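Contents: one structure, followed by commentary.
Only a portion of the chains appears, each positioned as in the full assembly.
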């Protein structure tokens, strides 16, 4: 039994929905070992650690994604952020603070994604 | 009266110490308008906003600095993070999570800076 993998799946289910889990499945279909690292290392060994709760971890994740311009992952993690308890207002504040620290262009791109998610989300 | 500037100075004094304020003064000696933007815009208009407290804002700041490799600003903000209430354990967790999201090299450089600060800090 790979307990890190199982811990990772458990955390993932707290953080994402069916659509998110299908994204993970898609990774698995291309390269199973990569999916194993995402789940067992990323979620099982990192997200599951103490000292930062999932809400705080999503503050870290949203900030690093915006800063590096990794917009393709923002949809997944903005929804996850809402699911683990960040409010829309908090997400918008993170984006605004990133404007000052990583520049307005990246913040603008992130804001457009947030706008789409908020329009279609019930949370 | 430039109230944004005054608000910024007030926030800065909550976040940093004399050494930090001298860094701001040094910026002013090179380009006063730049210092004005840092204080009035950065601290007066962004850090002073509601919805994220200073502790949460330093989570954002540390994460974006590590992600973009802005290590020269990490000394100031790791100390500020400790001052506004982040624990050493939380700072180390942020660094570890950044390893997964922004790569181990940047996290290693950040960790070395944290090590130096923790050795010389009383908090």
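Here are a few things to note about the model shown:
Here the chain labels run A and B in written order, and each chain numbers its own residues starting at 1.
Simple rule for what comes next: a contact is a pair of C-beta atoms (placed from the backbone, for glycine too) under 8 Å apart; a residue touches a chain by one contact, two chains touch by 3 or more.
The model shown is predicted, which means the values in this text are computed figures rather than measured ones.
For this homomeric complex the structure file specifies 6 copies in total, of which 2 are displayed in place.
The working rule: only the chains that are shown with their structure count from here on.
If you average the CA atoms of subunit A and of subunit B, the two centres end up 23 Å from each other.
Across the complex, subunit B is touched by residues 41-42, 46-47, 49, 51-52, 56-57, 59-61, 63-68, 87, 89-90, 92-94, 96-98, 100-102 of subunit A.
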